[in-house]
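Got a structure for you, questions after.
Every protein chain but one is kept in place in this view of the complex.
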Amino acid sequence: MHSDNASPGLRLAAWGGLLFLHFPILIIVLYAFNTEDAAFSFPPRGLTLKWFGVAFSRPDVLESIKLSLQVACLATLIALVLGTLAAAALYRRSFFGKESLSLMLILPIALPGIITGIALLSAFKTLGIEPGIFTIVVGHATFCVVIVYNNVIARLRRTSQNQIEASMDLGADGWQTFRYIVLPNLGSALLAGGMLAFALSFDEIIVTTFTAGHERTLPIWLLNQLSRPRDVPVTNVVAMLVMLVTMLPILGAYYLTRGAENVTGSDGK
Amino acid sequence: MLGPSGSGKTTCLRLIAGFEQPSHGSIRIHGVEAAGLPPYQRDVNTVFQDYALFPHMNVRDNVAYGLKVKGVAKAQRHARAEEALGMVALAGYGERKPVQLSGGQRQRVALARALVNRPRVLLLDEPLGALDLKLREQMQGELKKLQRQLGITFIFVTHDQTEALSMSDRVAVFNRGRIEQVDTPRNLYMQPATPFVAEFVGTSNVLRGELAQHLVASPQPFSIRPEHIRLSASAIPGDVLQLSGVLHDIQYQGSTTRYELQLDNGQLLAVSQANSQWHADAAPWQPGQRLHAHWPREAMTALRETVLDEGR
Partner (left out) sequence: MMRRLATLLYRRPNLYLAMLLIPPLIWFGAIYLGSLLALLWQGFYTFDDFTMAVTPELTLANFAALLQPSNFDIILRTLGMAVAVSIASAVLAFPIAYYMARYTRGSTKAFFYIAVMMPMWASYIVKAYAWTLLLAKGGVAQWFVQQLNLEPLLQWLLGIPGVGGSTLSTSHLGRFMVFVYIWLPFMILPIQAALERLPPSLLHASADLGARPRQTFVQVILPLAVPGIAAGSIFTFSLTLGDFIVPQLVGPPGYFIGSMVYAQQGAIGNMPMAAAFTLVPIMLIAVYLTLVKRLGAFDAL
């Protein structure tokens, strides 16, 4: 649905909306280079790179970055395995309970994070598991699965079932078909899903608040910083970094998954 | 395998290929029981309706795929792939990706890919359905030639009766999950076994019930092809098979003219007459006129009613 000219009002509303979405992000970037050390004052008096050095020499910052990276990697790995398995099981055959199964996968992101968080926390307590990196990873993996699942199942649905049948018809067994046909088709979807899951895990705070115990992931570190006005410049630098880590995968995932349609070799049948 | 959509011909093909397994019964391919075997253990290859080329492989790798998974060495499988591409007049196209090919070329790649394995049976699932008419007619000829040349069985699924008649040695007509008749194209047309076959293959007048009783003193239905019926303004005297009715419609169709006669019981009788005379009247009869239709006894083919047990 494309037509020639939008009214100036609509055009203004659309571009204004985009500006509204990006303005706070620009502000974060701007403040990361702010020369002042205490204030929220606007406009900034000058720009500097000094705070990057300060931030990266702080052991608590480095500690949190390391933990967040570890958690995100592990959670992404688990999500890739579980999400792919679930997608492979659910994309074609229908069986009893299929609907409720896919609902269950979506539940951790459909329900407010606080519910997942407190439920896991009380379960860990009951089982006597000490909160730590393990419990954080369990929480993150739970809501990351659906991201991978969505990416993979979308790709599987687009991969024509005929391709899999053609492969078997030509003499390839299940493994060979998976290796030569399914995996190459799935590759970029897995990468995209993995990147998104990584970003989601890296940024998560609500579930993490419950499952982290004394550990501090980067978002929790940030939250704690907000009650410490003296550290504002370091906080600003870290905030910008977290934002970049969470925004860039979007670009990557977008380029990996676009244009994946329309390549099955048939002419718009 | 010919039949309307939903008649079970594709399911039958998939059973032969091994994509579906029968709940009971057996499938024999050249005498060897195949039921229960997965597709990769059957000496059968398929040309898919949408070609199902692998988009991430070039044409040569597509064609060589079957050899690759069987463990044929690279040099040899490339040579054989090239040979198969030559067979479908696509030599030199090996480096291209499927998206760079036209519909007709993709179709040939799919054919080469299936033939490179030298299967004992080749299955073709409406392979020409996506092509335009001209290309379609050309491919029909080429497929036929290829089949003669290779000498392997082609099983060809189509819902187009002209295609089925012109390409096949034997045709199986499917209706509602059953085969109604297996026969040569000529027998299928001249001696249809059931009312369904009579009406699906070409056009036919199926007369049953009281009409049949009246004409041949038997309740068994029979079929008469429109081109075997003659019309006349007055009744033919003597012991001739004839019916009278009111001319309902006249359609000029180039080489023939088609008349529709409404019989006294309301049934429409199709009559087709060749326009072979140079100076014939444009329209010797007018709609609304009462006419008599008559035909020789040999033109009638007795049919058996298909009994469908809906339970299965």
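Going in written order, the chains are labelled A and B, and every chain counts its residues from 1.
In this section, a contact is a pair of C-beta atoms (placed from the backbone, for glycine too) under 8 Å apart; a residue touches a chain by one contact, two chains touch by 3 or more.
Remember, it's a predicted structure, so these values are computed and weren't measured experimentally.
Taking every chain of the complex into account, the chain not shown here touches A, B. Among A:Gly53, A:Gly174 or A:Gly187, only A:Gly174 touches the chain left out of the display.
When the full complex is taken into account, the listed residue touching the unshown chain is A:Thr142, out of A:Thr142, A:Thr159 or A:Asn185. Across A:Leu85, A:Ile133 or A:Leu191, the residue that sits in touch with the chain not pictured is A:Leu85. Of the residues in chain B, those that touch the hidden partner chain are 21, 36, 38, 41. Touching the omitted chain from chain A are residues 1-3, 5-6, 10-11, 13-14, 17-18, 20-22, 24-25, 27-28, 31, 39-43, 81-83, 85-86, 88-89, 93, 95, 101, 104-105, 107-108, 110-116, 118-123, 126, 138, 141-142, 145, 173-175, 196, 199-200, 202-203, 205-206, 209-210, 219, 222-223, 226, 235, 239-240, 242-243, 245-247, 249-251, 254, 258.
Quick note on the criterion: only the chains that are shown with their structure count from here on.
In the complex of the two chains, the chain A residues touching chain B come out as 160, 162-163, 165-173, 176, 180-181, 184-185, 263-267, 269. Residue ranges of chain B in contact with chain A, taken from their complex: 17-19, 38-40, 44-46, 48-56, 65-66, 68-70, 98-99, 103, 106, 113-114, 117, 130.
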